[in-house]
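Worksheet: the structure to be examined is printed underneath.
One chain of protein is taken out of this complex; the other chains stay put.
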Amino acid sequence: MMSETVQTAIPARRSQPLRPILMAGPAVLFLVVFFVWPLLDNGMRSFSTGDGGFTFSRYVSLLTDSFYLRVTAETVSLSAGVTVISVLIGYPVAYFLVRKSGRWAGVIIFLLIAPLLTSIIMRTFGWQVLFARRGLVNNLLVDHLGILSAPLRLTNSPEIAVAALVHVLVPFMVLSISTVLQGVDIRLEESAKILGAGRFRTFWEVTLPLSLDGIGTGAILVFMIANGSFVTLVLLGGGLQTLPLMIYQQFNTTRDFGMASAMSTILLVIAVFCLFLQLRLVRRRGA
Amino acid sequence: MRALDRDWVSIGLAAFVVLFFIFMLAPILVVVVVSFTSAGYVSFPIPGWSLKWFQNIFAYQPFIDALVVSLEVAVGATILSCLLGVPACLFLARSRAAWTNAVMTFLLSPLSMPMIVIGFASLFFLSWLGIGISFTALLITHTIVCLPYVIRTVAGVYGGIPPSYEEAAAILGANPFKVFWHVTLPLIRPGIMAGSLFSFLTSFDNLPISYFFGSSSTNTLPVVMLSYLEHQFDPTIAALSTLQLLMAVVALIVVDRIYGIDKMTVAG
Partner (left out) sequence: MTIITRRHFIGGSAAVGAGLITGGMPRFANAQAGEITVTAFGGVWEEAVRTCFAAPFEAKTKAKANVSLGGPPQWLAQVEAESANPPVDVLIMTPDLALTAAKADLVDDFTVEKLPNLAKIPQELTDSVMGKGTIFDYGVGGITFHKERVENAPKSFAEFVDRVADGEFVASVPSISYAVTPIMLIWAMANALGGGVNNVDPFFDAMAKMKDNLVFWAGPNDFFNHLSSGEAELGIYFDGRTWNHYDSGATWIDFLNPEEGGALNGVAVQKPKNADPLAWDYINEVLDAENQTKFADIMNYGVTNTDVVYSEKLKPRITPWQKTAFPPYEQIAEVRNEWVDRWNREIGR
């Protein structure tokens, strides 16, 4: 890859020992104090028996009970599914935004962030108006076009929950890819074409590899946010049971903070593991 | 757009983008229409048009107060995130040390923690520190969840920039600060802008954290909206959403007039 050859051509000499501490130190320290400490503090609740004793029972049931194992699997597969769909939908849009939109860029950016600026409750209402049993889509299909004889049960299905998650997360994907894509010199693509590569080969061998960092960023953001989100699932239902949803339930209905804390530990471990894998992948291929 | 591009691939791409935006906007459009309803409750289609719900926003002081708090927190947390995050990225994106990935993973990890847990744990921790329910507490907790966005987008952009640019400047005698200001910063600006945008939106829309720190002087807009919705469901909430969209349009136009959108974020 281009950058690699340039990088190795010039000897790197940048190992003043103070720099890492000065540069990454404040951010790390900030999170250690205000993120890790409170969570560790709170995490103690997951081992507490309520009368001061110590127990692993919550973790044992989370890791052995087939119900919770299914919930954990569903959490990961939902996040992964939403991430893959977001890449597939988001990449073409990001490409269009960078290469083709011209003066329309501002409009497109606005359209992308519009869903994020609309209150989740109202957005859910929008979905229901469109996809309810007597909603606009069903009315169109049944009464006006006569394609269907009975209305589809679109809401309260896992599909609508996935669609709603993609709806709010795909902007993160598009903007992550486009920020990297715009740094890709268009002349590289043009020279590839001049050298006789077809449009798809140019894309596959030049554009796509150079924008992998953007896909990596987008995938990490989307995966992580999906992994921790529950409001969409609470409101749109769909029968999906995920860890964040269970955690919300512990806070809201049962007030079992010990269990909530144990669940969030499991969730964090999974997320950090997936994140670490993704970062290794991105780095190996991208750098 | 060149004539060469007007073939089926481009048409297909454009069609895909149009479909994409129909998907993105259809539910939002419903909300915008509802905000102009003359009915006394949320329903669609609407029986007639009216602006009364917009008047209602301004007639209800807590909405205005909370909107101001939300804007201040979102801007404050975004600035803090950039101050903490950008230097960390500059180092991490270039470092080849084995533990770099671990640090990067750590800095991004707040994203995957359900925010309700962060909010709850922070309330007890910050109360113990004596900064319980305060604007400071809001700022700190929002920065925790905003920081990862800035870090990831800036690292994503910076990682793709060859170090040769900065090194050339250094060889030509520029001091590290000048290198940063004249070379690095312009190169990573799109990343900072995208990260700040994500950060702002995340903070502005945040409910699960702000909820725990709510009081008459620290309630953010989502907290007041939730409390408002507990006992009434009138189209004021839709009007608020429309108003937020309008503010975004104005902000983007201002940015476009001053810098040009294309220079700011995307489409270089």
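By written order: A and B. Residues from 1 in each chain.
Here, a contact is a pair of C-beta atoms (placed from the backbone, for glycine too) under 8 Å apart; a residue touches a chain by one contact, two chains touch by 3 or more.
Keep in mind the model is a prediction, meaning the values are calculated, not measured.
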Selected residue (touches chain absent from view) among B:S35, B:T218 or B:T242: B:T218
Touch list for subunit B against the chain that is not drawn: 39-44, 60, 62, 69, 72, 76, 79-80, 120, 123-124, 127-136, 139, 211-212, 214-219, 223-234
Residues in subunit A touching the chain absent from view: 67, 121, 124-125, 128-129, 132-135, 155-156, 234-235, 237-241, 245-246, 248-249, 251-256
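We adopt the following convention: only the chains that are shown with their structure count from here on.
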Touch list for subunit A against partner subunit B, complex: 2-3, 6-7, 9-10, 12, 14, 19-20, 22-24, 26-28, 30-31, 34-35, 37-39, 41-42, 89, 92-93, 95-98, 100-102, 105-106, 108-123, 125-127, 129-130, 167, 170, 172, 175-176, 178-180, 182-184, 199, 210, 213-214, 216-217, 220-221, 224-225, 227-231, 244, 247-248, 251, 257, 260-261, 264, 267-268, 271-272, 275-276, 279-280, 283, 286-287
Residues of subunit B defined as touching subunit A within the complex: 1, 5, 9-10, 13-14, 16-17, 20-21, 23-31, 34, 42, 44, 83-85, 87-88, 90-92, 94-95, 97, 101-118, 120-122, 124-126, 140-141, 143-144, 147-149, 151-153, 155-157, 159-164, 167, 190-191, 193-194, 197-198, 201, 204-205, 207-208, 222, 225, 229, 237-238, 240-241, 244-245, 248-249, 252-253, 256, 261-262, 265-268
